[in-house]
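Left out: one protein chain. Kept in place: all the others.
Chain lettering (A and B) follows the sequence in which the chains are written, and residue indices restart at 1 in each chain.
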Amino acid sequence: MWQLLQIELYKIFRRPRTYIAFVAVAVLITIMQFGLKVDGQEYADFMLQSLGNFDVQGKLLNGYMVCYIVLQLMLVHVPLLVTLISADLISGEANIGTLRLLMAKPYSRTSIVVSKFCAVCVYTLLLLIWVAFLALFVSVVIFGKSDLFLMKNEYIVLIRQDDVFWRYGCAFCFAFVALITVASVGFFLSAFAENSIGPIVTTMSVIILFTVLGTLNLPVFQAISPYLFTTHMVTWKEFFDEKVNANNEALAGTLQNLPHIIHSVIILLIYIVVLVSATVWVMKKKDILS
Amino acid sequence: MQQVVQVTNLSKHYKNIKAVDALSFTVNEGDVYGFLGQNGAGKSTTIRMLLTLIEPTQGDIKMFGLKLNQHRKTILQSVGAIIEKPDVYKYLSAYNNLNLFARMSGIHPTEKKLMQQLEMVGLKERAHDTVKTFSQGMKQRLGIAIALIHDPRLIILDEPTNGLDPQGIADVRNLILHLSREMKKTLVVSSHLLNEMEQVATRLLIIDKGKKLVEGTTAELFDPAQTLLELDSLNNTEALLLLQNSAWQTALQPQRSNSLLLKIHRNAIPNLHVWLVQQNIKIVSLQSRHSLEDYFLQVTSSGQHVAAFTN
Partner (left out) sequence: MHCAFNKFYRMKKFVLILFITHCSLFIHAQDATALINKVKAKLDKVNDYTATGVLKTDVAFIKAPVSKVVVYFKKPNHFRLQKNGGISVLPKGGISVNMGTIISTNNFTALDAGETNINNTKTKVVKLLPNDENSDVVLSTLYIDEANLLIKKAVTTTRDNGTYEVVLSYGKYADYALPDKVQFSFNAKDYKLPKGVTLDFDDSQPADKEKLKNKKGKVEIDYASYIINKGVDDKVFE
């Protein structure tokens, strides 16, 4: 199994396509950071205008804030980049004709499929570490550190700077689970196709469809919304909300809604387990005709 | 002699199509087993079932005396294969492809061993070039290197000469003979070209529509007594009358065209020729071919049911 995982990782990281995602992430984040560096103050001022009768003092546009802005936008795009790899894993090999060679080797199909999935997890983890490095560390270097000031829909959350880092740590771990869920969808669809375009496009369509269904405020869609994985992918933001005491003082080191986070993680894990098991089952039953 | 492959009553059905229908055959140690049939006859399906790529609908496959569905891993460690095209990872070099598939086969060859293997197939100089720059023939040779890297007892080659130029075809033929005679490997080679198989196979199996038509050793099947001779002359009617009233009468076969058809021993052809000249028959052409070849041609070209081949 370890041998297979090494081989799968070797294949992934010897492919030029793999690095497109890393380059794309770097370019996107750098552009955002550049924009915020140049015009960020105006952006912050604009934001504060709405807080007309409040006086906000301090470095609003600091590294932590920039990371939050970047993550909000990136976590829409990174799933698409993960899909590029995960949805290609089986179908891509079917397409170039190596799947039949692979499946005729003395390893069980289950171990081959599972090792491929593990390789996607490693790839996703590395991509996320890359995102974290650029969005968090580089932003902190460029913009400095300060408290994290967030305007939610209904309230403002001010998180002390010494209380922020662990939240990002947790948020990235959560994002990892969310991205693996997307990867599982692509991976599952990949088992049915003999070229990678189909599953990649289908996965992206599923993400878009689920997102739209989850956003539409119609009773029929709201009934299914709690079961859509896209609904739970944004729960990482819960790490950036704190509990308050009776005097409305925010309590550092607390999470406003831990059960919500746990609930989302469980739903996402169910998706992952079901999809990966289904992929293994499909591949075990499948006649390799490619 | 140990039975390397033993297939019993093997079938694969896709809805209403019987891709392979109750097929049974045996491959013995040291055989070059020619697996013949037109495209779509069920060769590839059978080979993929031998490699566990396709699940049989019914039937049994035993390899090296072990049931394939129970000892898949052990069996496949001793099998090397090229299935249809020799597809490899185009973005990797020949060396890296070979190394990767060696590891997939459960071995960790040294650099020296890998280079030796590439040298054997004439790719040493291109070892570190990416495969996307390779010709079809070079890919085929790399595919063979991959199939052999873990020193398998049984080598399965599915249409190994497909898409190759005459030189490439000759190279593959020589390689098969080398593997069989020098390296004492057992081979299962599928093809739709009888003459290719005739030159390398020790045993032959011809299938059509998933069913076995003929099986036997090449020596048996290519019995010289079963040579078909096609005679064309300026006066075929006169020639037919003469033959019907001669000792050659028993050799006459039903006519398929204007030409006359005789089944005789290969060695008797010169005598017949002399006799016809003596009878003042103006011979335009005398073409001989083995009746198996004739039979195979009929099967593969018409696609219709043809009377069973008997020798």
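Keep in mind that, in the parts below, contacts are C-beta pairs under 8 Å (C-beta built on N, C-alpha and C of every residue); 3 or more make two chains touch, one makes a residue touch a chain.
All values derive from a computational prediction rather than experimental measurement.
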Which shown chains does the chain we cannot see touch? A
Sole touch to the unshown chain from A:17, A:160 or A:284: residue A:160
Looking at the full complex, which residue from A:95, A:256 or A:277 touches the chain that isn't shown here? A:256
May I ask which residue of A:24, A:213 or A:234 touches the chain that does not appear here? A:234
Positions on subunit A where the hidden chain makes contact: 46-47, 49-60, 68-69, 72, 145-147, 149-161, 163, 234, 237, 241-244, 247-252, 256
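In this text, only the chains that are shown with their structure count from here on.
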Rounded to a whole Å, what is the gap between the Cα centroids of subunit A and subunit B? 52
Which positions of subunit A touch subunit B when the two form their complex? 3-4, 6-7, 10-11, 14-16, 96-98, 100-108, 285, 287-289
Residue ranges of subunit B in contact with subunit A within the complex: 48, 51-55, 72-77, 79, 81, 83-85, 87-92, 96, 100-101, 103-106, 146
